[in-house]
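Here the complex is missing one protein chain, while the rest keep their positions.
Each chain carries a letter (A and B) given by its place in the written order, and its residues are counted from 1.
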Amino acid sequence: MLGEYLENVRKKSPLVHNITNYVTVNDVANIILACGASPIMSDEPDDVEDITSICVALNINIGTLRKRSIESMHLAAKKAASLGHILVLDPVGAGASTLRTTTAASLLEEVSFTLIRGNVSELKALALGSRSTKGVDADAADVVTDENLDQMVNFAKTYAKAADCVIAMTGAIDLVANASSCYVIRNGRKEMSSITGTGCQLSGLSAAFLAANPEHPLEAAAAAVCTMGLAGEIGYSYMHPEDGNSTYRNRIIDAVYNMNGSTLDKGAKYEIR
Amino acid sequence: MLGEYLENVRKKSPLVHNITNYVTVNDVANIILACGASPIMSDEPDDVEDITSICVALNINIGTLRKRSIESMHLAAKKAASLGHILVLDPVGAGASTLRTTTAASLLEEVSFTLIRGNVSELKALALGSRSTKGVDADAADVVTDENLDQMVNFAKTYAKAADCVIAMTGAIDLVANASSCYVIRNGRKEMSSITGTGCQLSGLSAAFLAANPEHPLEAAAAAVCTMGLAGEIGYSYMHPEDGNSTYRNRIIDAVYNMNGSTLDKGAKYEIR
Partner (left out) sequence: MLGEYLENVRKKSPLVHNITNYVTVNDVANIILACGASPIMSDEPDDVEDITSICVALNINIGTLRKRSIESMHLAAKKAASLGHILVLDPVGAGASTLRTTTAASLLEEVSFTLIRGNVSELKALALGSRSTKGVDADAADVVTDENLDQMVNFAKTYAKAADCVIAMTGAIDLVANASSCYVIRNGRKEMSSITGTGCQLSGLSAAFLAANPEHPLEAAAAAVCTMGLAGEIGYSYMHPEDGNSTYRNRIIDAVYNMNGSTLDKGAKYEIR
């Protein structure tokens, strides 16, 4: 059951180094704290190797790239890889600009990531070298549905095998796959897309889950995805008519803060293919 | 009526590129989502032209300038202008430092903005080349009042004509003007000034409104200003005695999220001069 992976985060409280965009960084820090782990941020080339060395996981998010932060991503990734740390990549906007696509691609070439977490269009841009991404959100042509589920599960497994890591492809239906197995997850609510950074938050959360469960990256990533989606459901249940996306953002993080393994086990909605 | 301009944002869901300060960027993203549009942030010279090309509006906010972000502003502004996009400038702290004043001035020289949104002292600094701005908030000597209203309406129209764009000059009374007409808007509450970034948020919101209503920039800007002020009134009506500026921030964004054209039409308080 997935609940134990969450419990392990609370027990071990892993320290996660984040090189992440400045739009959603505060929420990423707070959701990492909410699940029982600790965040630290640093994106200066002269600082990142020291910082990543005291952590057990590195979460790289390319949402607002800068020349020096790209240099930091490479330095930190190599250091973290050499230390056997968990490495998570969130390729925000891959496919939407050349810089984003090539930065993600060059990081993937340089080191072995443990997990790539993105929406369908971002992962397609990386997997297929396509340029079809429209902005940072999954668009209609790039959505996992019940109709195309078999095909998308196959895509996720195929890309996981090619990239030699776990893939978390999130949207209305979430797929978490390695080369041989795929979790099809149906937690979450559509209103979550009206909040900036739920994807970024999930990547940070995933880094914490994998860091606390390094022997089970597939299951830990699935647990993180279910935790985020279930938090979206629980948080929504406390919304009042006057509440909107800003309050919802708080309610989701709050729901992660209050979640335990048993709640997660009861609320997780998934099948394995 | 102004409500249709909000409804158009929800229908068209324009993608808005923001080069904005890192203090309030998360709230800017969430309020753009709250009104039904989509935000994307990028401020790296190697990235901005690609990103702005997939958008329909560019919102430039000079709140925390950096050498490279200034370069990005120029690159993105030229690209956006060449594509016929909506261009919004928020000259945060113009008049408070040489760098801010000259950056705003050089952007205004280089391209035609659709809208400049600032407080009285910032706009005076740009219009008059003065250095009288004390910080980033309107100060007592620089406030629109019923006593100086005729004079300030005239200033707004005159500057709108000189700059060849729409001017939104916000404070206790908001003025939204082009060369010939001026909306005098009396929505909002004084407590909004105890939240960081309500001005930045309004600039992002305005970019979304103008992007969805490109043929009516004056009316769209007035609708955005009324939406923000009315959200301040509605949000405040849900405050409890123990709530303060942090909760109020959430309530305002929530109120935008829940607002529709009919609510805006009923709540907007303005006259046209």
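Basically, a residue touches a chain if its C-beta (ideal position, glycine included) is under 8 Å from a C-beta of that chain, and two chains touch if they have at least 3 such contacts.
Source: prediction; values computed, not measured.
Chemist: Given that one chain is not shown, which residue among B:8, B:24 or B:170 touches it?
Modeler: B:24
Chemist: With the full complex in mind, choose from A:9, A:25, A:70 or A:223 the residue touching the hidden chain.
Modeler: A:25
Chemist: Across the whole complex, list the residues on chain A that are touched by the chain not included here.
Modeler: 15, 22, 25-27, 29-30, 33-34, 38-44, 46-47, 50-51, 54, 68, 234, 238, 249-258
Chemist: Pick out the residues on chain B that sit against the missing chain.
Modeler: Residues touching the hidden chain, for chain B, are 21-24, 26-27, 63-67, 93, 96-100, 134-137, 194-197, 241-247, 249-250.
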